[in-house]
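One chain of protein is taken out of this complex; the other chains stay put.
For reference, chains read A, B and C in written order, and residue numbers begin at 1 within each chain.
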Amino acid sequence: MKKFVNNVDNMLTESLSGFEKAHSDLVLLHLEPNYLTRKTKAENKVAVISGGGAGHEPLHAGFIGKGMLDAACPGQVFTSPTPDQMMAAAEAVDTGKGVLFIAKNYAGDVMNFEMAGEILSIKNATVLTSDDCAVINSTFTDGRRGVAGTVIVEKCVGSYAEAGADLATCKVLGDKINAQTASIGVAFTSCTVPAAGKPTFKISETEIEMGVGIHGEPGRKRETMREADAIIKDIVDAILTDLADKAKSAEVLLLVNGLGATPLMELYLIYNIAEKLLQEQGITIIRSLVGNYTTAIDMSGASITVCILDDEIKKHWDSPVHTAALRWGV
Amino acid sequence: MKKFVNNVDNMLTESLSGFEKAHSDLVLLHLEPNYLTRKTKAENKVAVISGGGAGHEPLHAGFIGKGMLDAACPGQVFTSPTPDQMMAAAEAVDTGKGVLFIAKNYAGDVMNFEMAGEILSIKNATVLTSDDCAVINSTFTDGRRGVAGTVIVEKCVGSYAEAGADLATCKVLGDKINAQTASIGVAFTSCTVPAAGKPTFKISETEIEMGVGIHGEPGRKRETMREADAIIKDIVDAILTDLADKAKSAEVLLLVNGLGATPLMELYLIYNIAEKLLQEQGITIIRSLVGNYTTAIDMSGASITVCILDDEIKKHWDSPVHTAALRWGV
Amino acid sequence: MSLQTKLICSAASAIHAAIITHKPDIEPLDQAIGDGDHYINVLRGAEVIDSMADELLSLGADEALNKIAMKLLSTVGGAAGPLYAGFFMGMAKTIKHNGGNSHLDIAAAFAAGVQELIKRGKGKIGEKTMLDVLLPAAYTFIFSAIENKTTAEIRDDINAAADKGLESTRDLVATRGRAAGLGERSIGHLDAGAKSCQVMIKAVCDLALKIK
Partner (left out) sequence: MSLQTKLICSAASAIHAAIITHKPDIEPLDQAIGDGDHYINVLRGAEVIDSMADELLSLGADEALNKIAMKLLSTVGGAAGPLYAGFFMGMAKTIKHNGGNSHLDIAAAFAAGVQELIKRGKGKIGEKTMLDVLLPAAYTFIFSAIENKTTAEIRDDINAAADKGLESTRDLVATRGRAAGLGERSIGHLDAGAKSCQVMIKAVCDLALKIK
């Protein structure tokens, strides 16, 4: 494993310090427990807090700022943060209007956020994202995983909170977006968790991991490498099957997300293919995002997310945002 | 080689089409010869055109838009574009106030831009960027290479042109910024040129390529892998040696640039180290940029760029920009 | 035998040592069907409880267990953090109520810990998680204690149950935790959380035998 690292144990803190310095106009870092907040505390609004294991950067700290998150709690690489982090963050950013947690649906994240929510004396609610339709849903399991669609939920709910919506309404919007968003990822290589020092899984030059998660969890199927048209068609088909009637003649946001090591040149090539496929199905892409927004450390691969838009979601997607990783309208 | 590709020969065009579709509010793609322009032609200003081989995305097309480039000419992967592209682009975006070309200093790019400039009937000038101080300068050679510092030149010159500066003045600013900007890159892995299908160079788990270019050209030295503090110290030292007196008590812009496959978490860790080292030398970082801005396809590695700021450069760095890859103030 | 804070601290050391020894057995499992961090997560927890002796020794056993729970909660993270924390909270509650002065008392506390862990994780047996080791171990402990077996016999019974439970995870389809995403592909691998629990149980049983 070759990484820019001094000591694996300090990697997260050193990186967070660099993040704080590079964006000193935007964020403040708090250590022990670790959390980041906006540089200037917002007033009189629902506070939106997200968090999760590190290794998915810019998720979540890259989305702190006006129009999006008030705070983020980074865990160790691929490990949920702990309740004391969420509680400290909540106490720091609450304005009296309550706290909305946004967490990705993984057993660890769910339990840690849940405990924070239970112990916290500030009124709070949680939106769990579960856009990964590669994992078949079932009431007997932990259900679908949250992946890149989380960015859309954080952006729009952040905007809604900024506009003055109350806690319950913010949660309703978050749940709604999550319900009409579907994603699938595909990996060409494994990622390497720094503390483990070697790739999580082995994969040959002729194989791909279809339906991979954002933690190097193997996907649902090891498949044969093939041309981009064929790979993307399978992904788009599965997403549309999942969205079913909701996607009929819909206007959508298409997010092509790099998992870490895939060049922009390829992400735009994927966009080109996905756009054509969606259009053939009578679906209109009216918003787009292409880049590394929800990564799996250094994994080579990409995911596609389709979010069904309506006027409300569109408005909150378009509203001004000023964060390290998303910035427009300001 | 596993890449998202249908046919290597069409890869560039398919990717450019995806780029145009994903940013249809910003850019227009023209094919045969290939160039991209702003969606809406600017009026009454010097037109700023850049270009170079593909594989460095978001450079250059990602910087087309208000406050930065008017057009960009992408060549094949790592291959300079051809004069007909620059000429067609110039004819499309000239407003009568002339065209400023920004090219990176490589024999191929220099010759192709030079020929375009010679044949073109529109008045034009060229800024050659050569910020890579890993390569020792000499009047008997092609001189230093242009690398990530190019982004700073394109941003500031773009802003100056937008503000109404004439052709000669724009060139002066570009040359000035280039003269006070220095960069060095380091690679952990090679990149893979799609048409070649295999990594350009071999490198072991215990080696790094110090002073690597952005094309997978090997650097000046194959060194032993070591902790991030040590690697970054060598880079910062070399940059400061190059900038010499200019860096004394200076205010600077620090750009930590990913070469393609290095996670943001590591880039921020690098930022943290570089910031400390510069501060120890009495240098103040007043502007920063961290991310993948000048890539070498899928190379794992990073470069550091230090640009000495003055009020003029600072003003043009801060001014509004609205492109696919840089956006602020609008 | 009785569960005193000193014993808890010794157990923490034993667990810490055992986790390090068994790194090669634990680490690959979460890499194969999870996200590769389970060994690191458990180690982080083991390290921290092993370092707490100074602040624990003056406390009663139930207070010590609660303190450990809180520390794990704010240190481990991931799925394991709240689950382990739940386990120690459950134990603490029962120890406080019943004391820990017999095999049966300790067995009841262990079972209560597992009970609390189940509440937190909403899991059950057969889902290819640590519960496939913890539940059989807890039942066995209680039954063997009721039968008034010796410490050595109880240890053998618990170890056998833990081994069998661990082995049972091999052919299960994961339906809970990160491995659930793999569906059928999770078959053929042991569960990492089950393995680390088996290692920790064995370490504590061996210690108990040495002590009395």
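One rule holds in what follows: contacts are C-beta pairs under 8 Å (C-beta built on N, C-alpha and C of every residue); 3 or more make two chains touch, one makes a residue touch a chain.
Remember, predicted model here, so these are calculated numbers, not experimental data.
Put simply, the hidden chain is in touch with B once you look at the whole complex. Remark: the omitted chain is touched by one listed residue; of B:98, B:174 or B:213 this is B:213.
Between the chain not shown and the residues B:18, B:62 or B:83, the one that touches is B:83.
Here one chain is not drawn; of B:90, B:134, B:232 or B:325, the residue touching it is B:134.
The chain that is not drawn here is touched, among residues B:111, B:179 or B:286, by B:111.
Considering the complete assembly, chain B touches the hidden chain via residues 33, 53, 75-85, 106-108, 111-112, 114-115, 132, 134-136, 138, 140-142, 145, 193, 195-196, 200-201, 211, 213, 215-222.
Throughout what follows, only the chains that are shown with their structure count from here on.
When each chain is reduced to the average of its Cα atoms, C sits farthest from chain A.
Computed centre separation for the pair chain A/chain B is 29 angstrom, with centres defined by C-alpha atoms.
Mean C-alpha positions place chain A and chain C at a centre distance of 32 Å.
Computed centre separation for the pair chain B/chain C is 54 angstrom, with centres defined by C-alpha atoms.
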